[in-house]
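Removed: one protein chain of the complex. Kept in place: all other protein chains.
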Amino acid sequence: MDFNDSESEAKFRAEVREWLAENAPKFTAEAFRAREGGDTLDPIKLAKAWQGCKADAGYACLLWPKEYGGRGATPMETVIYGQEEAKYPLPGGVFGIGIGMAGPVMMKYATDEQKLRYLPKLLRGEEIWSQLFSEPCAGSDVAGLRTRAIKDGDDWIINGQKVWTSGAHYSDYGIIVTRHDPSLPKHMGLTYFFLDMKSPGIEINRIKQISGESNFCEVFFSDVRIPDSQRLGEVGDGWSVALTTLMNERLAVGGASPPDFDEVFDSVCATELESGPAIEDMSVREKLADWYVQSRGIQLTTFRTMTALSRGQTPGPEASIGKLVTAKKRQEIASFTMDLQEMGGVLMENGGAEGSVYQEAYLSSPGGRIAGGTDEILMNIIAERVLGLPPDIRVDKKLPFSQLPTGDA
Amino acid sequence: MDFNDSESEAKFRAEVREWLAENAPKFTAEAFRAREGGDTLDPIKLAKAWQGCKADAGYACLLWPKEYGGRGATPMETVIYGQEEAKYPLPGGVFGIGIGMAGPVMMKYATDEQKLRYLPKLLRGEEIWSQLFSEPCAGSDVAGLRTRAIKDGDDWIINGQKVWTSGAHYSDYGIIVTRHDPSLPKHMGLTYFFLDMKSPGIEINRIKQISGESNFCEVFFSDVRIPDSQRLGEVGDGWSVALTTLMNERLAVGGASPPDFDEVFDSVCATELESGPAIEDMSVREKLADWYVQSRGIQLTTFRTMTALSRGQTPGPEASIGKLVTAKKRQEIASFTMDLQEMGGVLMENGGAEGSVYQEAYLSSPGGRIAGGTDEILMNIIAERVLGLPPDIRVDKKLPFSQLPTGDA
Amino acid sequence: MNFDFSEEQKELREHAGRFLKEQCDISVVRRVLEGDDAYDENLWKGIVEMGWTATALPEEYGGIGYGYLELCVIAEEIGRAVAPTPFSSSVYLATEAIVKGGSDEQKQEYLPKLAAGELIGTLALSEGPRVANPNTIEVTFENGKLNGTKTPVPDGDVANIAVVAAKDGNGVSLVLVDLSGAGVSRETVATIDPTRSHAKVSFKDAPAVVLGEGGNWDVLQQVLDRAAVLIAFEQIGGADTCMRMAREYSIGRYAFGRPIGSFQALKHRMAEMYVKNELARSNAYYGAWALSTDAAELPVAAASARISATDAYHFASKENIQIHGGMGFTWEADCHFYYRRAKLLSLCLGSARVWKDRLISNLEAQRSA
Partner (left out) sequence: MNFDFSEEQKELREHAGRFLKEQCDISVVRRVLEGDDAYDENLWKGIVEMGWTATALPEEYGGIGYGYLELCVIAEEIGRAVAPTPFSSSVYLATEAIVKGGSDEQKQEYLPKLAAGELIGTLALSEGPRVANPNTIEVTFENGKLNGTKTPVPDGDVANIAVVAAKDGNGVSLVLVDLSGAGVSRETVATIDPTRSHAKVSFKDAPAVVLGEGGNWDVLQQVLDRAAVLIAFEQIGGADTCMRMAREYSIGRYAFGRPIGSFQALKHRMAEMYVKNELARSNAYYGAWALSTDAAELPVAAASARISATDAYHFASKENIQIHGGMGFTWEADCHFYYRRAKLLSLCLGSARVWKDRLISNLEAQRSA
């Protein structure tokens, strides 16, 4: 047990720090806007530029093999890089699905030729990937998806609708699960592909969320053709390929978006209550303490996972706890801090230094408890896959998919 | 809406007050011990004496018809009597099952002759009743009971085991559900009786609880005979008779045993913390406020139920919320107050005025969340019977009882 | 004793519910959310025509012979409909402040107009993201002039008059100001719940008159207690709607071959909504009685009702979204109307922590009495 760097880690950290100090400041939103001119910032362009810069220096996808542009680094080096990078307000997010989900699944199932074609561009951020699993009638129950794939010569023809696709509107490629045979039981009739998001027959609508943002899309497929060569895994193996992908999602989604403990601690230290400074109020202190140990606990759990990786172990579904704890905590923090602002807590522009960070978090945090696996699905995963508890009674495992109850009249 | 007494209610309250002022002080534990002599108090004897005194004055079972010794009172009069009686430290509890469960079921299903034989003695506390439903393998799943009843001439012969029977060791009669036919689906093979608890073949063991008390018993039946004339409801109707009884149980079990808000408020007002008086600590104040509104809310909900009764409505399963909220709150209060006592909170004899009321509640409160319907069963009842949500998937409804999975190797 | 509304009051509730279903369909709420209107004028006109703005007033001031119990049942329906109107500002706050604190002349001047919907009133208390009390209030009233800024003022952009809490020689006084008069500027501000309009109202030597004899911080507390009961009914109406929405969705939505409402994780969540809603309702009924009889128990009853209803609505509105899953957090679904309103109502008279503190202070006072 050693929470300090080893000699080689300290050296790596020094390198990273130096490199970041020189490069990171060029890619903050302000710096980029100043350099590029123009009033509005294109966040995708900024993110791509930063990703390219990282890739050039070997800091994109540190764990990936060098042949795809990675560094072949140790898990601890990714921890170190992450700690150092977090000190700068850098763009991010848009490559998460490509790097966290599409990349690993391509590495496992694509041909060598495909890997060399797609992975380096994915890693460099030159091509953005999205994930097409959820459907209007298949959310938590992903395997209930209905999008049809019908074989036609060397192609498959896709018809149906996907939903909750992050960034579909700016994506170049996608990974998709489809149903090739509804007469089979639901988990057995699925087949997995990757596809060009600019293919004819694809129509994309953005979905507006409570918060007013539109991070997700609906994607409609009308006779979209995918070459059979873009199938990942065997026909009928779609569910097991999808499970691998989702496991990677939970690892990828784990990061905490602010406001987290640090922000709320700062806020509280600056707040006066009726009775005096908020930080002296025992009710406030108890809540802060609870959030600190949760926040720190999740961070340390991630570190433990990295140690397991370093020792050659495969991290399992226990990584689900990060998002579960973090998403709930964010909603609590937002609500709590608005309460401390009393009647003025409802203001979306309150003129203070903090702007309306808690109000915005109040509106976006419900989505955090749903997107990327609901609280309830994550609890089920922990119960069944980590603790080995008996599954829910399943009425949908053996029947042909086409005969399952759907609630549709 | 009127939280004040009407004229006739005020008159009734005055009568009750006067009567209680004259009689109640004679039946406190101290007074009784002083009168009866001897070192140890027989709580059953005391309870019987008090119940008899109430019955003489027409204050036992106020809602019951006069022919069985009741008063035929209005629901509001029972509220008033309850409020006034609660001001005295009187014995109670041992007749709860008889009055709350056995009495109503006898009123509905017994013959007129049986009613006249049993109900007046039950009401006067001369005969104590207990309830024999739960079994080692049938707790929350009461209908999973296995105790066999086999018809033999005009009798039934009972073999099996019941458990969690409150006060079986001092009871005179009992109500019991048995299985007369294991080849039928589980809910259809049940038959309901009342029986003499002194019948040959009954053996009773007391069960010690965490708290050291022994409020419950195991009851073993070896070839115990019950005359068919003591059957309540038709052969095979046991489940629906039992459901009626259980609904009455939830109404009966509702009362809050201390420590509740009043006690913890008093304690807090007398406690000094590191930072000063506990009552000035905002974390403490918030918790007190939460408990107050819960405690008061449950009390007022019971009053609303009484109003519904007065208006001729039948109170439904919504009465389940009383025990649910109260049992959890009691465990929280116990734990919280021990925490305020810091390292000394673990002492079972702390020498203070309060004795070890919180420590004892800490040990007895887990039972409160289980006995009389677990938290989970109550939540299911609210979800399914009040809100009409779809039932859990049931694998045990249609199969013959003898073929159900039991987990027994 | 009788712990329920009368048959007549229940009929009024049903009648109010039917009216709002017709006049305040959820699309009306959405129109205000997404558009530029501060409130729905048709709906407001209808409410005024029904006489709801006059519900609890004595007949001499334009009342229609009802009382506070009737106002409570109307409030529940308004909350259920998340109605986009200045009802609470005008009726629970401005009207009540004048009833409790105004001189006879002020009552005669303003109450009939408020009752008739000729005037919309409001209460201006908050001065930004902090607690508002005699130590923190900065708006001043001197020599008949108001100076300073109040924000957010509910319906401050549409109200005609405001009762303003301001510092003067008597500590804090409530003063009456004509919002279209000289020295008043107002600007709509964005809040968490755009279906209820709020403004930043600035006073620069705005002429105003003291309410009653001034020095009425205690009157303000009474007004807050009274409004707390009425808002509790709005909260309960909203919480009940959330529970019903969640129930309906979870019965019709299938996953894993069965309705999602058959999963205990969701069933028990909805049972918890029910428990919280019932506790809130019971506490609010007691508050309604205390309000209607001006009972000495009002401060305790009002705080209890507010604490319990705030908890119930917060829980029901956020878990309703969760039970709706992906749909729940879209703009297109209606779940967020309640999530927004729940937070607005939980803060509009001060946060739960302030009311918990008030409750315990009142219980301490009772105890030492």
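A few remarks follow.
In this document, chain identifiers A, B and C correspond to the written order of the chains, with residue numbering beginning at 1 in each.
Here is the rule we use: a contact is a pair of C-beta atoms (placed from the backbone, for glycine too) under 8 Å apart; a residue touches a chain by one contact, two chains touch by 3 or more.
Model, not experiment: these values are computed from the prediction.
One chain is not depicted; across the entire complex it touches A, B, C.
Interface note for the absent chain: among C:R247, C:H268, C:R281 or C:R341, the touching residue is C:H268. One of A:L324, A:L340, A:A371 or A:L404 touches the chain omitted from the figure, and that residue is A:L324. Among B:I44, B:A308 or B:L404, the one in contact with the hidden chain is B:L404.
Checked against the full complex, the candidates A:A21, A:A86, A:L243 or A:A289 give a single residue touching the omitted chain, namely A:A289.
Although one chain is hidden here, its contacts on chain C can still be listed: residues 263-265, 268. For chain A, the residues touching the chain absent from view are 1-6, 9, 76, 79-80, 265, 269, 279, 282, 285-286, 288-290, 292-294, 296-298, 300-301, 303-304, 306-308, 310-311, 318, 321, 324-325, 376, 379-380, 382-384, 386-393. Counting the whole complex, the residues of chain B in touch with the unshown chain are 134, 137-141, 144, 163-164, 207-210, 212, 271-274, 283, 331, 335, 338-352, 359, 362-363, 366-367, 369-371, 374-376, 379-380, 392, 394-396, 399, 404-407.
The rule we apply is simple: only the chains that are shown with their structure count from here on.
Central chain (C-alpha centroid nearest the global protein C-alpha centroid): C.
Chain A and chain C have Cα centroids lying 40 Å from one another.
Each of residues 283, 392, 395 in chain A touches at least two other chains.
For chain C, residues that reach two or more other chains under the stated contact definition are 258-259, 353, 357.
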